[in-house]
Each structure stands twice: as structure tokens, then as C-alpha cells.
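Next up is a structure, given as C-alpha cells.
Removed from the display is one protein chain of the complex; every other protein chain stays in position.
Up next is chain A:
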Amino acid sequence: MAESINMAAVDRMAAARAAKAAGRAVVAVVGPGVPIELVLACGAMPVRIVADAGGATPAADDLVGTAESAEMRALIEQALGGGLAFADLLVITRPHEWLYYYLKEAVRLGAEGVPPLHMHDLVPSAEASLRAYNRQRLERLAEAVARAIGVVPTSAALERAIAVANRRRAALRDVQRRRDAGLLGGADAVAMIAASHVLGPETFADQAEAWVEGLSPPSGPRLLLLASDPAEDGALHRAIEAAGVVVVAEDSEWGARAATPDIAAGDDPLDALLDDLHAIACGPDVSPRSARLAWAEAAMARDDIAGVVFAVPPGDRRFGWDYPGLRDRAAGLGLPQLLLRDDPRADPASVTAAVAGFVATLGREAAA
């Protein structure tokens, strides 16, 4: 039943390529802030692109230099190598602004195989002063998608798309409900959420329950994860949970923040989508700062967690500013904590060993 979800972990782009081969348009997206409803309403398939970690990136290194992040170079390599050529449109969002600049320049310099680009500059902020700008970004995105696909969506099509996306939302809420109930581990949850971004939402919604029923419930101390990157490939969760613990939540759309309420189309579907985007915006890029810190502080106050793991790998440039305050907050709550500085993709064994040592400490504290 859940073959597609398993396949998504092996070949993330398989469903998108298959859709394209079957004659359906595909809109590829890098970064958060794109409502899939705007793509679905045009009859196209949305697919989230993440960096293929670990591979060589010679073309990207030559273009932008090796000082750029591994994620950036991996994404550039994918695009320059034709790995995204199946897409009718490549939407790049604000956290990846520089990817847009780099690819745009690469195309100007003669690179081929890069899909048409659209910069979707939605600011992850609920500040009233930014609402008009963000609303315009959604309108421009809708126009760009419609132009790329050649379909102008009707209101009825948009309402149907919202209903389909709500089915996906319901499945993702179920994922988090199972995590909260101790029935699903963090790495499996991230794998499911990742699948939800690359399978069609209906396919995912149809298969999610069967897939999750086939998984073994996790065991071990329950930990909150506060990390500088969204950990979308699951490498961090796998490395942590290999030490015999369970990650129960994280401030990431690839984790606990994927569980969001349904939306109603109402009289103004774009406004409804914008409200939803503001409500679900998460991670170190969210402003005002108080909004993102509030989620972390509330999560640390949960009474079902044994400790908190902070993951701040060497490439971090943002979350590190939040870390000392959150560390102090955890200490104030009497919450055991661990700081990970290793890159889980480059050295997962070090991460696992550090967590194992931390878990041993938890055991001693509990015994004491």
C-alpha cells in the first residue's frame, strides 16, 4: 500500500519525473512559503527540492567558490547538472535568495538546463507592515505559476486544491499526534513529511496511515530538538535516535511544525493562504524574533520530554544567536541539555556518541 512513501525515500524526484512523463506540468520549489494550492489549482504537481548531501559539486564550486555552504553548492549542482530540468518552473523562496541570484547569473553566463526561475520573496513574518508586500508576493506567485503552466485557475479549482491540501494537512497532523503519543519516532516522522513534499498530496494522504501502521513504536528517553537547520533529510534525527532516544518535536516544517490546521477558502482564498503561511512559518528565519523564541520556550515547557538537544553545526550563521538564551531558559526549567556542534551528514557517528553520553547522564540523574 505504502510503496510510494518508501520509494520517495529512495528517489525523491521519481514521482515528479513520472508525472512529467505522463504529461503533467511540474513546479519545483526550493524553500518554505509556497502554498501548494496555487500549483494544484493549475493542474500541476508541486515538488519540494532539497540538497543532495554528500555528493561532489564541481560545477557549483567553480561558480560560487567553496566558501559557500554545502547545501547551496549541492542545490546549484543539481540545477546546473540538469537534475531539475523536468520542472516547468523553479520557485526559489526567501531563505534561498542567494541561490536565485547565483542561478540567474549562471543562466546569464550560458548555463543550460536550469528551469525558468521565479523568486518568491515572502517574508516569514506576521508583522502588519509586511502584509501588503507578502500579499503581492502570493499574487505574483499565482501569476507566475499560471504563466508557466499555461492555465489560469478558476475559483472552483482553487477551492478543490485547498480541499486536497487539507487532506495532506490532516495526514501530517496525524503524524505529529502519533509522535506525541509515543507511537512514531522522529526519523520516521521526518521521512513521512519529506514524502509529503514530493508525492502528490492525494497519494501521500492515501498512503500515510498504512505506512505509519507498519512502523514499530520507538523507545527511549524523549527529547526536544532545537536545531539551526531544518534537518529535512533526516540525517540529524537518524544520528540522534541511533543512540536509543526519541526526538519528539522540533521547530521545523520538516518536523513538528508540519502539523497545521485545515484552512477554509472563504471569500478571499489568497488571504486565507497568507494567514496559513504566517501561522506555520517557523525556524531561525522567522520574525519577529519573539515569535520563534516563543515556540521553543513553549516546547521546552512540555512535561513529557527528558531533555533538549541543541544542534548548531559549524556552518550556522543565525540560530547561534538564539542558542545562549534558549540554553539559559532550559537550565532555568531544570531541563538536561546537550549541544551538538558536529555536522550529522559528515560525521553521524560523533553525533550518536555524543547523544549516547548525554543519555547516560540522564540515567544517572534519574537514578539520583
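Everything that follows uses one rule, which is that a residue touches a chain if its C-beta (ideal position, glycine included) is under 8 Å from a C-beta of that chain, and two chains touch if they have at least 3 such contacts; residues count from 1.
In this section, contacts and distances are computed from a predicted model.
Novice: Which name from "Tryptophan synthase alpha chain", "2-hydroxyacyl-CoA dehydratase", "ABC-2 type transport system ATP-binding protein" or "SigE family RNA polymerase sigma factor" does UniProt give the chain that's left off?
Specialist: Per the UniProt record, that chain is "2-hydroxyacyl-CoA dehydratase".
Novice: Among A:Met119, A:Leu236 or A:Ala249, which one is in touch with the chain left out?
Specialist: A:Met119
Novice: What residues on chain A make contact with the chain left out of this view?
Specialist: Contacting residues on chain A, toward the hidden partner: 63-65, 67-68, 94, 97-98, 100-102, 104-105, 108, 119, 121, 123, 125, 127, 129-130, 132-133, 136, 285, 287-290, 312, 314-318, 320-321, 323-325, 327, 341.
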